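Selected chains from the complex are presented in situ; the others are not included.
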Amino acid sequence: MRLKLGMVGGGKGAFIGGVHRIAARLDGHWDLVAGAFSSDPERAAQSAVDLGIAAERSYDSFAAMAKAEAARPDGIDAVAIVTPNHLHAPVATAFLRAGIPVICDKPLASTVEDAEALVRLVTETGLPFILTQTYTGYPMVREARALVAADRIGRVRHVQVEYLQDWLAEPVERGGQKQAAWRTDPAQSGVGGCIADIGTHAFNLATFVTGLVPHALLADLTAFGSGRVLDDNAAVLLRFEGGAKGMIWASQVAPGAKNGLRLRVVGEAGGLLWDQKHPDELELTPIGQPTRILRRGGEGVETPYRLPAGHPEGYLEAFGTLYAEAAGIVRRFREKADSDGKMVVPTVSDGLAGMHFIAAGVKSHEGGAVWIRL
Amino acid sequence: MRLKLGMVGGGKGAFIGGVHRIAARLDGHWDLVAGAFSSDPERAAQSAVDLGIAAERSYDSFAAMAKAEAARPDGIDAVAIVTPNHLHAPVATAFLRAGIPVICDKPLASTVEDAEALVRLVTETGLPFILTQTYTGYPMVREARALVAADRIGRVRHVQVEYLQDWLAEPVERGGQKQAAWRTDPAQSGVGGCIADIGTHAFNLATFVTGLVPHALLADLTAFGSGRVLDDNAAVLLRFEGGAKGMIWASQVAPGAKNGLRLRVVGEAGGLLWDQKHPDELELTPIGQPTRILRRGGEGVETPYRLPAGHPEGYLEAFGTLYAEAAGIVRRFREKADSDGKMVVPTVSDGLAGMHFIAAGVKSHEGGAVWIRL
């Protein structure tokens, strides 16, 4: 039986809402049946029509939607939040209070305080909360995590993540590029620019794969774009409990780089290398042996997948996996079944960790790129 | 408004039916509402339940389904045929005769004669017919085709395609591997093995991108697998009208190769290189200039896409594009609108070309690997 999905945000002209809808459709677990697609009533209504949503389930406000859907016998099973970042927390709060599970785009909130409040609310309500840190959905990222957990590369010594884009290399925000405009505006994006937008993905990937607990960071942030206030380039050093180290380089001004996300994990007994350019491959080198190319669907790889090896899966499949897992979590919740204890998909606590990362990074930067405890 | 899709084949335990369903869902153009999912009535019914199909629209036979759906006011807008190969032609015939557009998995038929009959029937009925040659849906394959058509590499001199798999390297058909069993059985697969199963994809890709018209081929087919009757390795030479040449190497016994599909086009004024290992990239070398890496969504690339450059799209997105285009074709058909004249997605005539390729290849082989006119 399919689950019923509602959506807040994602109306005409928006980008990430469409990606969520594809991801939700991919494996056939969800039907989109309700939405507050825009704060502009006309655009909200038109979007609902375009998406085939019944008029009565197209709402002008997220508050009205939370209330109405909670009251319906056939109300939504979960809401997907794809609004601008500063609305994530209030929308999530409204739906959680209405007893509705949440699937929320990252970042979790605009401030650490809001994020902490959400963590408390999720704990109190016991409701499912899924944070769509997309890269955690890649099969070979999960394989990497599983290999680390299974001690295949020994204790982790160093983790390195690069996340590079080039779309802000020129000051496109001045030319009316809407995505660039809100991302470079502190009023809409908060204190962090690049470190918040993509640095958090790099940070999440590092901890997701290694399981390491960070205890300090140092960030050298730069706003290279002419007239830009928020950072568009972030160099971050990390220290983890137990002595491991890490480095993140995130940049939005690196010509030639297109969502260039690359991870290297150095362990005492082996190493891993993964690159979003060919996400179906993972290089594993056990010390003293040749490097092996592990392939999704290929020999020696256990992580589930949709297609045979060599027929590439990509970003939408990774995203779809998060929605498939969200379906499983919501179904178990509704059936009051115990979780299987193997929660892989990121949740509200991961979102809080991301907010701590951003806050600490900005604080480090303001102190002149000094060490900050996490 | 979504279109209504029916499906023949693709019940529990089948593989390609599930891929079609994902592809159909991906862009939200189709709802699966009816099906004859298996020739085994029980399995058909259970599959319908699993897929959320109303019992009244779950059929025991494709013939019954074609008749019933044609009679319903809310009958399906198209049928997807995902049966074993030898049923493609009879099923397609039944639905075309019932006035229902067809989306058919490749190969088109089991014999050239059946394929020719289908071409005639499609011409007579004027119905839309889409052949899911998946690789033609990759954005950078289309970009390659567009570059050739726009004369960016000049007159094509040579086209080279490699399609390599390794799953038949060992005689797995003896161990009960079902996919291997029917593919190595002449009774179920016809006269061609590897040349039919993946050689046709290579051939289709070569002609799709270059627009060249083949006039002769020579095929050296081999059955390396112990006790195997059908070829599992095919070396093919091609000659095209106008003097261009081509080579295809297709193999299902190449260890380390996982759907390794690779295309190189040599033109008088430039060259192209594409590899399914990183389908979002296309190398273009204009003579006398450095090689350029064209990227889906990147600079200088016009072909439409779903995601920004660097967030990889893959096989399912390519497949989904065929379904999205099928939706457009069916809508225009229903609205009696003229086609836009830019039919890109393969159709019944491409299927016939594939059947000629297989037949000529086998004939060449039987003659001792000699030249055969196409």
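Letters A and B mark the chains as written, and numbering starts fresh at 1 in each.
The definition used in the following text is that a contact is a pair of C-beta atoms (placed from the backbone, for glycine too) under 8 Å apart; a residue touches a chain by one contact, two chains touch by 3 or more.
None of these values were measured; they are calculated from a predicted model.
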item	value
Size of the entire homomeric complex in copies, 2 being in place	4
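Criterion: only the chains that are shown with their structure count from here on.
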item	value
Angle of the C-alpha superposing rotation, subunit A to subunit B, to the nearest 5 degrees	180
Centre-of-Cα separation between subunit B and subunit A, whole angstrom	35
Of all residues in subunit B, those that touch subunit A in their complex	1-2, 19, 21-22, 25-28, 51-52, 165, 167, 257-261, 276-279, 295, 297-298, 306-317
